Every structure is written in C-alpha cells, then in structure tokens.
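Here it is: the structure, laid out below.
Entry: chain A
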Amino acid sequence: MTELPILTLVTFSPLIGALLIAFIPRHNVQLVRWAALATALVSFALSLALLPAFDARQAGFQYVEQLDWIPAFGIQYKLGIDGISLVLVVLTTTLSWISILASFGPIKDRVKEFMISFLILEVGMIGVFTALDLFLFYIFFEVVLVPMYLIIGIWGGANRIYATIKFVLYTLAGSLLMLVAILATAFAFQAGHGGDWAGAFDYEQLRQFGFDITLQLFAFGAFFLAFAIKVPMFPFHTWLPDAHVEAPTAGSVILAGVLLKLGGYGFIRFAVGMFPDAAQSYAPWIIGLSLIAIIYGAIVALVQPDMKKLIAYSSVSHMGFVTLGIFIFQQQGMEGAILQMVNHGIITGALFLCVGVLYERTHDRTIAKMGGLAARTPVYAAIFGFFMLASIGLPGLAGFVGEFLVFVGTFAVSPVAAFSATIVMTVGAAYLMWMYQRLIFGEVSDFLKGLGHHLTDMTPTELVTLTPLVALTVIFGLFPGLVLELIHVPVDGILLQFRDATAGVAP
Partner candidate 1 sequence: MSAQEWLAIGPLLAVFALAMLAVVLDIARPGRDRLVTGVMVVGLLGAIALTGYTAWYFGGGEVEVFGGAYVRDALTSFLDLLFLSIALLTILFSPDYLHPRRLPMAEYASTLMFAISGAMLLGAARDLLVLFLALELLVLPGYMLAGYAKRDGLSTEGAIKYFLLGSFSSAIFLFGLALVWGFAGSTRIPEVAAVLTSLDGAVSLTPALTMGLALLTAGVAFKIAAVPFHYWTPDAYQGSPTPVTGYLSVGPKVAAFALILRLFVDALAPLKADWVPFIVVLAALTMTLGNLVALTQDNIKRMLAYSSIAHTGYILVGLAAYAAAPPGSDTERAGLEALLFYSAAYSFMNLGAFAVVTALQKRTGVTSQITTFAGLGRRAPLLGALMFLFLLSLTGIPPLAGFWAKAYVIIAAVQVDSPWLIGLAVLTVLNAAAAAFYYLRIAVVMYMGEPSEQTAPVQVGRLVSAGLVLSAVATILIGLVPGPVIAFAQEAARALL
Partner candidate 2 sequence: MSQSLDAYLVLASLLFCIGTFGFLARRNAIAMLMSIELMINAVNLVIVAFGAFTPELADRASVIALIVMAVAAAEATVGLAIVIAIYRNRRTPLVDEYHSMRE
C-alpha cells in the first residue's frame, strides 16, 4: 500500500497512546491524564481527517485497507467505512475524549490503569465500526468487553462486581453464539466456492452470497441475540441498569453513548445486510419487541428512585426506536434509526455526565434526596435542563429528528405500531420532567443544605466536557442533514439489496 493507512491509524492510535502511557511512572498522575487526553484528541483529529475526502455520494466502502491475516481461512485484516461507520466513528472519538476529560476529577485511584483501559476500549469501539472482515469485527466486538469489565469492576460503585460480571457474562453468551454463526456462514460460503476459503469472512463478499434460508434463520438468530443483548432489547436489558448504576461516569457515558450502538450498528450492517430473508421473517417479532421496549422502558423509568437507573431505562426506551427504525425496512425509519443512535449517544452521554457532576459533589444519586438545585447551581440546572429537553425530543434539538423519522417510517408501514410508539412522547417526557422537577426545582433539600459550600456550580473542566455536546445537540437538531447526507447512500444500498433479496420471498 502506498497511501497512508488512515483507518488503521484512527483505529489503533489510542492503542499507541495506551502503550506509551504504560511507560509513564504511575505516580505521575497528571502526566498520565494529559497523555490520555492528548491521545484521545489525536484520534479525534484523525477521525475528523476522514471527513474531507469522504465522498458521501459514492456507494460502497471507502478508505478500504486489505491484508491477508490468516490465509488458511481467508481471514483478512480489512478495514473500510461508509457513511454509517463514519458518523459512528466520529461519535466514538468525540465521546472518548470527553469521557477522558470528565474522568480527570472523579478517577483518583489507579489513574494509569484507568486511562489504559479506556484507550483500549476506544480501539475496540472504533474497530467494530471500521472492520469489514467478520472475524476482525468479532474480535473488536469482544475486545470491548475486557476494558469495560475493568472499568465497571474496578472504578465502579458498591455493587460493581455483580454488575460487571453480569454485563460480561450476558454479553459474552450472546456474542459467542454469534461466533458460531459467523463460522457457520463462512463455512457455507467456503462450501459454496468449492472449498476455497478466500473471502469467507469478507463482509462485502458474504453480502453478495445469498445464504439458504435455513442457515439464515439460524445465523440471524445468533446475530440477533448478540446484538439484542448489546442494544439492549427487551427482555435482554436487565444488565443495563445495573451496569449503568455501578459504572463510573465515564463508563456510563461510553456505555450509553457508544457501546449500545454496537448492537444497532451490528443489526444494520451484519444481521440485515447478510441475512435479508431471515430479517424479513423475524421482523414482526423484532418490531413487537422494540415497541415493548419503547413503552416498557419508559414506564419503568417513571418510578426509578436512582438517577442513573432512570436514564438507563430511558436508554432501553430510546434504543427501542433504533431497532424499530431498522426493522421496518423503510428509508426514513432506517435513517432515523442511525440518526437516533448518534443523537442518543450525544444526549444520553451528556445526561450521564450531568449525573456525574452531581454525584461528584453529593456522592449520591437518589432523586428523592435532591431538590432546588436551580437556586444553588444555576448553570448546572440550565445545562441539565437543556439535555433533559433534548432527550424528550424537543424540536430544534438533536433528539427530535431521529425519533420523528422513525415515527414517520413506522407510520408508513404500520400505523398501529406508530400509534403505540408515540405514547412514549408523553411518558418519555413525564419521567424526565419528573426527575428534573425533583432535582432542580422546589426548595433546596436538607440533604443538599447539609453539603454546604461543597455544592458548587460547574467547574471549567466540566463545562469544557459538556459544551461541545450542547453545541452538537443544537447543530444536529437544526442541521440533521450533516448526518443524513452521509448515511443516505449506504442506507439506500442496504434497503435496495433487501428488497432485491426478499422480492422472491412470499411474506
């Protein structure tokens, strides 16, 4: 290869940083922190460097890098991005540096290990979005688990071990089955090519292959399980509240902001891309589950006493839109789903940052103990309120467009489904406003009074972490085209292929 392997650079730049940090003496905490931030900023810059030369109108993948890795099975080191990957990569790099910056204060113990874990986590996440070889994808998908396991388990709350082990085992159970499915499809490909393994894990070739329906149903089932757990879809969601509650702020931000998107991305790219017929036959069930998730998550969120749990259940609800949008197989729905992923990443990430800000001062997340923050911390109240409104789906802010596109797409396919989904417009507003009212409005609670001068307004660092997210929320709300233009062509491609593939199948 003569040109610069920029995707490899983007993907592995955090790893290089992590290795460098490994050589910094552990007592030099400040240096470790700044080095980690610098690393994350470098990969952020590198990911932005992808944008100018990216041609949004070109179908297929760009910046493709391809190397043989394990020729015996045709496994390649193959990276490439289309618009969908691109926006998610940029989302990842953005949230990563913000999370790292947000950890400067809260993480005081074993900073070096934390930063290394976090940067490795970033590698895994970017890798998932850039890998075009199924095996490579799987590896990145799993690699993500380990640092997250440590981040929750070491720097988490009181019940962290239960939460982290639940998280890992749950995710692992799903993803390992996906491994079986990946291998089975690769073998089917190999058998279909006269025993030649070449390309058996290559996404682009597998997509063209056309697996027989039995294999599709099995493989889709396995993929579904892996991604449904990751998203998480009802009824595979119970790891999420635990993980969120126990995770440190940065962990929650990344968990909600990026990790859940691995599932949505996997659905779009792999589950639907490779097994359109099976996707078609499972779609009604998945739509049903999505609707349940949307409403159920919102209703359960109504009665959560813990701020993080509330937002966790709201994530279940919001991610339900993503799966709903994907599986109605309709342009607006799928574009909305992707947009929703980006927006949810930004907004929910920001909400977790907000919770973290409060937790830093109070060491508590019980909604009932708070009250009257508007009087004591007005800037915080304003920013929190801003993201609360964005999460509710206020037009003009990012949350609205994705959600509405999913609604529109759903309505076009099934008005009944749209009717049920829109209920959440009310319930979703209810739980967030309830929390906001309890936290921010009213009289200053005794608990907060007891904190005295420890209850300060936002620090400059915290403002620096949240301001970019405020800006992004406004920008994506007013100009969702920035994202939509990028994902339009790939979504078209997926739907076109889907229609071609399912044209012959009786519904």
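If you want to know what made the cut, all candidates are chains of the complex that A comes from, given by their letters.
Going forward, contacts are C-beta pairs under 8 Å (C-beta built on N, C-alpha and C of every residue); 3 or more make two chains touch, one makes a residue touch a chain; residues count from 1.
Since the structure is predicted, the reported quantities are computational estimates derived from the model, not experimental observations.
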- Query: Which candidate, 1 or 2, sits against chain A in this complex?
  - Reply: 1
- Complex contacts: residues of chain A adjacent to candidate 1: 69-73, 110, 113, 135, 138-139, 142-143, 145-146, 149-150, 153-154, 160-161, 164-165, 168-169, 172-173, 176-177, 179-180, 183-184, 186-187, 195
